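To start, the structure under review is shown below, and the notes come after it.
Every protein chain except one is present and positioned as in the full complex.
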Amino acid sequence: MRLEDYNPLEDRSFSILDPDGEIINEKDMPDFTDEELLYLYKTMLYTRIIDEKALSYQRQGRMLTYAPNTGQEAAQVGSAYAMKEEDWLVPAFRELGAWLVKGVPLKNIYLYWYGNEWGSYMPEGVRVLPISIPIASQLQHAAGIGMANNIKGEKSVAVGYVGDGGTSEGDFHEALNFAAVFKAPVVFFIQNNQYAISTPRSIQTMSKNLALKAVAYNMPGILVDGNDLFAVYVATKEAIERARNGEGPSLIEAYTYRLGAHTTSDDPTKYREDEEVEKWKNKDPILRFKKYLKKKGILTDEWEEKTIEELEKEVMETFESIENKSDTEIDDIFKYHYETMPPHLEEQLNEYKAFLEGGK
Amino acid sequence: MRLEDYNPLEDRSFSILDPDGEIINEKDMPDFTDEELLYLYKTMLYTRIIDEKALSYQRQGRMLTYAPNTGQEAAQVGSAYAMKEEDWLVPAFRELGAWLVKGVPLKNIYLYWYGNEWGSYMPEGVRVLPISIPIASQLQHAAGIGMANNIKGEKSVAVGYVGDGGTSEGDFHEALNFAAVFKAPVVFFIQNNQYAISTPRSIQTMSKNLALKAVAYNMPGILVDGNDLFAVYVATKEAIERARNGEGPSLIEAYTYRLGAHTTSDDPTKYREDEEVEKWKNKDPILRFKKYLKKKGILTDEWEEKTIEELEKEVMETFESIENKSDTEIDDIFKYHYETMPPHLEEQLNEYKAFLEGGK
Amino acid sequence: MANTLNIVQAINQALMEEMENDETVVVYGEDVGLEGGVFRATVDLQKKFGKERVFDSPLAESAIAGTAVGMAINGLKPVVEMQFSGFVYPAFNQIISHIARMRNRSRGRYNLPMVIRTPYGGGIRALEHHSESLEAVFAHIPGLKVVIPSTPYDAKGLLIAAIRDPDPVLFWEPKRIYRAFKQEVPEGAYEIPIGKAKILQEGDDITIVTWGAMVRDVQKAVDLIKDEGIRPEIIDLRTISPMDRDSFVESVKKTGRILVVHEAPKSFGTGAEIISIVNEKAFLYLEAPPTRLTGFDTTFPLPRGEKHYIPSPERIAKTIVDVVRY
Partner (left out) sequence: MANTLNIVQAINQALMEEMENDETVVVYGEDVGLEGGVFRATVDLQKKFGKERVFDSPLAESAIAGTAVGMAINGLKPVVEMQFSGFVYPAFNQIISHIARMRNRSRGRYNLPMVIRTPYGGGIRALEHHSESLEAVFAHIPGLKVVIPSTPYDAKGLLIAAIRDPDPVLFWEPKRIYRAFKQEVPEGAYEIPIGKAKILQEGDDITIVTWGAMVRDVQKAVDLIKDEGIRPEIIDLRTISPMDRDSFVESVKKTGRILVVHEAPKSFGTGAEIISIVNEKAFLYLEAPPTRLTGFDTTFPLPRGEKHYIPSPERIAKTIVDVVRY
């Protein structure tokens, strides 16, 4: 595939693996080892298990608001797997699979959704920005990281994630424009999961697809089957290498579907039909990957069972390790606003502690 | 011409009248009467005289900051002439010719640049919004006016103006997107005069032209020779009628040049070459219109001389009518923040008046 | 006829009735149409008034505010929703540069009868940016009105007044108490005047000024110390700007003491403005330092820390006693 040759105005989706697990585009099929294939499959399973557990904890009142990823695993895992360690991941908030690939510990992720800022403290060497809630605003950070790489002569690339809804924000436009003007090594990755909360993609924009918005910035844009890990990987890989080689930014639209709710506060039956959801279940990214692995003879039932068991155990243990032990230290509320705490904050902290100590 | 058939990705400019005053596109030539042609010519002359006088007043210290329009008369006059009385003009700040066509009295315009808010008080029936300084923000008002027309079932159209620099702002993106999504009767009109203060168009965006940004919103976009009044008129007229007929918004890029400074505070020799300016002087929109009229035998030297004399007299009288008589009334500073002045404002006003009366 | 409604329901009823009464009222914003808003404040409006007048917008706050300017100039009364007050900021330029200024800029030629509604405040164990209380930022901008109701009855009457106001009103809704309690709310339109505070309880030992969700916390605090023999005067400010200065100035002339309670950060907050006004208008009556009890000058913490942030009834109670005993 050559990204530049792909014309998003033609509104064709780039794909490799079909919902039945068949390779329909041998030419572009990436050259993964069996180990890699199993790693990718395992990571998608991990993602889904984390999701399922989080939802069940939430229902049990043990977890707070959580934004599920089910259905979007290929888009997340496939794109992040195309990144190198030195590349920067700039997420929105629904990028679980990408975080895991990039080395964010599950503990951080759960801690975050459990309501503790320490979840956003990334381990050394993990070039991942914290979750960014204000929609599309993070794309500007990705553009800036890329611009800095150019200035410093560094060869790393920033991958900025955004949702379909996020493409309507002014920041989306400005970030793509800056990245293009400064030929910044950035990949803008849209997870088009068809909805922004209850608002369908058709209300966000009249443009036929979101990838073609690249044209306005004279950068390559490509629409990929977001439930096809291979296609996502190949497109992202090429966009990243292109950026790394000094050829500037690109835009990828991963066409996918959020099978679950927007967050645990959301009831999707209010705004969409069951049939639609069913239709998309047949396109499940994990299922088709599994079919492919099975056909290739790489995946055994035993491996899968054992893996799921291990992962479930790990997920539960991780959650339990933070549950009820993650109340925020009072000092932590104050300590991280400035390198040195200014007197008025110190005073407020001390007064509050004195109040707590004074009983009541 | 059919707007939909024009493809801005091909980067061809739509034109009718060439710099030598020849009609190079008979097919699209609008059907103006001689009277109309003379009116349009006169209005462009008026625009230029207003500019020249303002600049000379400014140099004499009799005028404040002023944003000149010289070179952009065809883009302004041609586009506004395509509007009906019921249509709304939503300007940035460099739309002198358009204001005049739409019925804004010169007195208002001079009063504004003279530093008095009453300049923005439009006469009854003149559907023109005040000058909007924050770049591109006014396009959202145009979109909203259009959306309201749809809701109310009214057939009027909003024409929103913006500069080339303004296309980089997030508000540009959001306004076009809203207008497209709600099929609002709006025409977005870019005066691409090649510069945003000192910043050349090439630094604003990598896209080949600005008209093609329409593609991202699935609306028609057209690049026109902005120094060709006929082309500007025809394209705007069609975009307006299209909007009026419920077919939604379009984007027009009028390719033109600011022959003068950005404002009277600016020194363009700091950022551009004389040759460039000379080149564009040969494309002067008024000159080519004059050549055309002369060839057609519509324009006589006597008419032109007399007209210029009359216009100069009117411009000078208008300026003199406001000069030194337009200090802001103290009450006016307070009176127009709310329909009813709240007590704290009343108090501040009274205190201040008391101070002034108390001498010192 | 009256119904027993909570705040969200009262807001919904106000919108219903004003849309019925005045066909120029339109409602839009993110997810307000089909689903009726993430807090269901606009529920059933689209069903009743159709997609022309009640609709979902693309995800772009600046455009939501900015198109409302155009609509208001063109004869409509837009009532737009920002999903959370923490997401108003992309619209800041439209609010400060145009919404606050259009009447003054045009010397009264164009006024903007529009309302921006948004849920504000913390205490719902939410994600980052979902707990903001930055009313003071907007109150500092000349040309805006900032209104915050604290009860269902007030919410309806103030919202109707806001919709009918010929000038733009920012209507900040205390989401923590959206469903906290119900109250008799009469059917049919009534207005509660913008710019008028309400004395909730008369007293002459201390003046307590508060608004929004803190009103109930103050009431709880007062209840906690009811045996201390303190008679506080409690004022619900209801409008942050323009402020009903007389309400607390007159009260302080009686009590000599004032405590302002708000959940926004302390520094440069509304408390500072109130205290300054008291200094200007009732200095000689002051018997104790005018006091603020507020959120910290920190970002609102994520849920595991939020209990520390909002002044609790216990802290309020202690502060009341401290000020009175000064």
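When the chains are written out, they are named A, B and C in that same order, and each has its own residue count from 1.
Definition applied: a contact is a pair of C-beta atoms (placed from the backbone, for glycine too) under 8 Å apart; a residue touches a chain by one contact, two chains touch by 3 or more.
On a predicted model such as this, the values are computed, not experimentally measured, just so you know.
Chemist: In the full complex, which of B:Asp51, B:Glu95, B:Asp171 or B:Glu238 touches the chain missing from this view?
Modeler: Answer from the full complex: B:Asp171 touches the omitted chain.
Chemist: Would you mind spotting which of A:Met122, A:Ala243 or A:Leu259 touches the chain that isn't drawn?
Modeler: Of the candidates A:Met122, A:Ala243 or A:Leu259, A:Met122 is in touch with the missing chain.
Chemist: Provide the residue numbers of chain C that touch the chain removed from this figure.
Modeler: 62, 86, 89-90, 92-93, 96-97, 100-101, 104-105, 128-129, 134, 136-137, 139-143, 241, 243, 264-265, 267-273, 275-276, 279-280, 283, 286, 288-292, 296-299
Chemist: Please output the residues of chain B touching the missing chain, sorted low to high.
Modeler: The missing chain touches chain B at positions 64-65, 93, 112, 114-117, 131, 133-137, 165-166, 168-171, 196-199, 203-205, 265-266, 270-271, 326-328, 330, 332-334, 337, 344-345, 348-349, 352, 355, 358, 360.
Chemist: Touching the missing chain, which residues of chain A?
Modeler: Residues touching the hidden chain, for chain A, are 88, 90, 117-118, 120-122, 129-130, 132-134, 137, 139-152, 158, 170-171, 174-175, 177-178, 181, 332, 335-339, 342-345.
As a working rule, only the chains that are shown with their structure count from here on.
Chemist: Compute the centre of every chain as the mean of its C-alpha atoms, then state which one is farthest from the centre of chain C.
Modeler: It is B whose centre lies farthest from that of chain C.
Chemist: Rounded to a whole Å, what is the gap between the Cα centroids of chain A and chain B?
Modeler: About 44 Å, centre to centre.
Chemist: What whole-Å value do you get for the distance between chain B and chain C if each is reduced to the mean of its CA atoms?
Modeler: Taking the mean C-alpha position of each chain, the two centres sit 40 Å apart.
Chemist: Going by the contact rule already set, what residues in chain B reach two or more other chains?
Modeler: 170-171, 174, 177, 181
Chemist: Residues of chain C that touch two or more other chains: which are they?
Modeler: Within chain C, residues 57-58, 60, 62-63, 90 contact more than one other chain.
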